[in-house]
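Below you'll find the structure I mean.
For this view, one protein chain was removed and the others were kept in their places.
Up next, subunit A:
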Amino acid sequence: MSSRRKVLLMGKSGSGKTSMRSIIFANYIARDCSRLGPTIEVEHAHVRFLGNLVLHLWDCGGQESFMENFLVSQKDQIFKNVQVLIYVFDVESREFEKDLRYYQSCLEALLQNSPKAQVFCLIHKMDLIEEDHREETFKKREADVLRYSELAARPHQVERENAVCQCFKSSIWDETLYKAWSTIVYKLVPNVGIMEEKLKKFAAILDADEIILFERATFLVIAHAETREHKDSHRFEKVSNIIKQFKLSCRCHFELESMHVKNSSFSAFIDTFTANTFIMVVLRDGNASVAATQLNIKLARPHFEKLE
């Protein structure tokens, strides 16, 4: 049985909603996004994710006239039955206050119509900020967003402390976009818990440092299990980004099947796993037997196929 999730994508005009949607779900590369035109009213996209999960993306045009419409005449239609709202802020926006007020209105409308929806905010286009100031700017913007979220949530007496789940900084030019979307998607996939449980067992059997499960088309991280601490907490989205770039660059001629990268201190296997996933197994031993590991991956496949 397939389950549908309604995902609203909102934000000021030109903040990058369609760009990020195209990169994650439609295999665009960052450079191509400059060709995208503004979205008129609402663009609907159905994305099949992990086989039976269908994301119904509502990419809402951000021009003011559309926004007014959404908030007044189309209010019910837009904000009913929403599972997730993703609100995109342009970090360099000159009218951030105004953006925030629109955000507040949207959030109020959302909480009225679908009080259970989860809200994620992306502070986008972070690449335009100099690297030294990124964290600082993000913190400032995040505080603003949280303040307005609270304002919106107060009259509705929501049980949650804050209407917004999480703020992310993102940029289409680096891996932060994958981080944000992986976290969002993680909340949408059913039985992630069981999958992680199984992955942990599998990791223990293989004596692997780490196992990561990726969605096949988007290469977003669905689940992961680690048996040893790794110093780099951003590695998942980095790997997503690396492999996705590689997949895209060789897409016109070939399709990736599997990959084995090693040196003396590690050995990493990336392989097609179930019909909807790729798996990555990282072993500490650089001399790990290739055939044995690949066989193990193959044998684990049916167990995970049952889960989907």
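The rule is simple: a contact is a pair of C-beta atoms (placed from the backbone, for glycine too) under 8 Å apart; a residue touches a chain by one contact, two chains touch by 3 or more; residues count from 1.
FYI, contacts and distances are computed from a predicted model.
The chain that is not shown carries the UniProt protein name "GTP-binding protein", picked from "GTP-binding protein", "Cytochrome b-c1 complex subunit 9", "WD repeat-containing protein ATCSA-1-like isoform X1" or "Mitochondrial import inner membrane translocase subunit Tim21". In the full complex, subunit A touches the omitted chain through residues 31, 127, 173, 209, 230, 232, 235, 238-239, 242-243, 245-246, 249-250, 252-266, 268, 282, 286-287, 290.
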